[in-house]
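Written below as structure tokens is the structure these notes are about.
Apart from one protein chain that is not included, each protein chain of the complex appears where it belongs.
We call the chains A and B, going by the order they appear; numbering starts again at 1 in every chain.
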Amino acid sequence: MSPPNGPSTAGTITALPVAEQILEPSPAAKLRRRVFGHAGVTIGAGVLLVIIAVALLAPVLAPFDPLDQDLTQRVIPPVWHEKGSWEHPLGTDQFGRDYLSRLMYGARISLLIGFVAMLISGFIGTALGVAAGYFGGRVDMVVNFIITTRLSLPVILVALAVVSIIGNSLWIVIWVLGLLIWDRFAVVMRSSVQQVRDLDYVAAAKALGCSTTRIILSEIMPNIVNNLIVVATLEMAHAILLEAALSYLGLGVQPPAPSWGLMISEGKGMIFFDSWLIGIPGAALFAMVLAINLLGDGLRDVTAPENRN
Amino acid sequence: MLQYALKRLAVAILVALTVSMVTFSLLHLTGDPAIALAGESATQEDIENIRRVYGYDRPFLVQYANWLGNALTGDFGRSHYLKTEVADVVFARLPTTMILGASAITFAFILSIPLGVLAAIKPNTIFDRLALTLAVVGQALPSFWFALIMIFWLGIQWRLLPISGTESWQNFIMPAIALGYYVTPAIMRLTRAGMLEVLASDYIRTARAKGIRPGTILFKHALRNAIIPVVALAAVQFGFMLGGSIVIETIFAINGLGFLAWESIQRADLPMMQAIVLVLACFYIVLTYLADMLNAFLDPRIRVG
Partner (left out) sequence: METILEVDGLTVDIPVAAGMLHAVRDVSFTVRRGETLCIVGESGCGKSLTSLAIMGLLPRKAIRTARRLSFEGVALDGLSERRMGDLRGNRMAMIFQEPMTSLNPSYTIGNQLEEMLKRHRKASTREARERAIFLLEKVGITSAASRLSQYPHQLSGGLRQRVMIAMTLMCDPDLLMADEPTTALDVTIQAQILLLLADLQREFNMGLILITHDLGIVARVADRVAVMYAGQIVESGTVKQIFENPTHPYTQGLLECIPIPGKTPPGAHLGSIPGIVPALVGEQRGCGFAERCGYAETECAARAVDFRAAPDAGHVYRCVLTPDRSAANHRAGSAV
């Protein structure tokens, strides 16, 4: 709030700020308390860590080879059904492949695609957004135009079409997604840079003659990196869901890879009697994306509560 | 206001043109359309023939100019597969997707706006937590999985709703929910945030000091201001839904543009794919333009200036 302008200050009293008589914990301690006290962050991070651990240790933990077919063990229900057994705790699919193992290996696919696509789109989007936010003017106009054009394209359709033409492999899917979902990065980074660009310490750096690159990297980026992290987690979840949709439609990861979306697609024909075939991978997807979203939302709350919405 | 409208219109047209070029390039440059069309067992001669017949041997820009020129007159070429005019098929199937999209956004509004308002009136209470939980859960649910779950419970187990086709309005209920729930969290959060901000503003305090009734304050004074950004978001989300309808339409066998896109992709029907992407993109551009105009109209500071 700006101080009142104009009125004669004769005979008026301006108060000095009220002294903080209660000792406050250090900013680092406060942040730590906020991070761990925040349910979303702890739950999200916890679940995500478990999933990552399972994915990394899949070769060790998985009881079977996920691609191993055993036609004598087809469509066995999970252990909680009367016909299930602990040999295949999550049952088997129509090719006799162990569902638990496929689930574990599927986590690797989702995490890999989500992570790398997020990196690619993050790089593109951040570069565009920072350029637009920092330089303004024509650069901003051009970047905005590019963003609007990208937003006008129906992402799933374009991704499907491109993949259908080029061919679907793991890395094609990753690159197509990465090249398509950078818009949120660009928008958020642009507005973050705009907010920071006119602050005093940037002006000071400019006055000292720092190069533009230096200013962007050492003055501006550290202050907006928290926004970047929040968007990165949310876009990773976004990429995972997109890959699942693409795989479900048959234009994502190729069979027999245990992509969760693909598993749902393969199981949908048997929805009537063996609903767990779609229930389990779907629940896994849901849990993973939920954890990442909770983490992202939580990080946003914790680092900038005023952005909470 | 007129100036603003014209300026935005110019931008919209420019974006549309760029999108058309991007669409055309993407589908032509990412692979050889002749090869895709010819199929796996084609000989080199077959491929060359195809190239000549369909004009794929001409320079890229010439092809683009031809296509664009034709498209502007409503001629999207002929479908490779169906042997009919692309435009006929696309515009025949468009209304179905429109109905689906409209039902979905209606569902989203019915769910999200009251929730958002309620969460804002009672912040940090159980209602607020409930609304936010719903939002978080909604954003994590894969749409195709949600659709399958609904089919399983509502369609198969309890036999409440039909699970495919488009015979009656009931056919659209599950698809509308499956398509609409994904945008519900964003709209709800924006409504809640907007309402929270507006309710804390000075003019709401003035309204209370004037003795205006709480209901009037909420709807006449607060929501009217808070809804402005929601309108813009809704248009954007509607555009996304049109694009994302492909998944829902294939699951529920709804004969709309999304399903057509799916079929075209499977058949490498290039002209059809191009047309669909362009039509949907143009819809999005028109929608965001209209949303911009509605925004400007709702905000007297822009309308009257």
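Please note the rule applied: a contact is a pair of C-beta atoms (placed from the backbone, for glycine too) under 8 Å apart; a residue touches a chain by one contact, two chains touch by 3 or more.
Predicted, not measured: the structure shown is a model, and the values here were computed from it.
Considering the whole complex, the residue from B:Ile50, B:Leu134 or B:Ala207 that touches the absent chain is B:Ala207. Interface note: of B:Met21, B:Ile47, B:Val136 or B:Leu298, the residue touching the hidden chain in the full complex is B:Leu298. By the touch criterion stated above, the residues of subunit B touching the omitted chain are 201-203, 205-214, 216, 221, 224-225, 298-301, 304.
Just so we're on the same page, only the chains that are shown with their structure count from here on.
Inter-chain spacing, taken between the CA centroids of subunit A and subunit B, is 22 Å. Chain contact summary for the complex, subunit A toward subunit B: residues 40, 145, 148-149, 151-158, 160-162, 164-166, 237, 241, 244-245, 248-249, 251, 261, 264, 268, 271-272, 275, 278-279, 282, 285-286, 289-290, 293-294, 297, 309. Contacts from subunit B toward subunit A in the complex involve residues 11, 14-16, 18-19, 22-23, 26-27, 30-31, 33, 36, 136-137, 139-145, 148-149, 151-152, 156, 189-190, 192-193, 236, 239-240, 242-244, 246-247, 250, 258, 261-262, 265-266, 268, 273, 276-277, 280-281, 284-285, 288.
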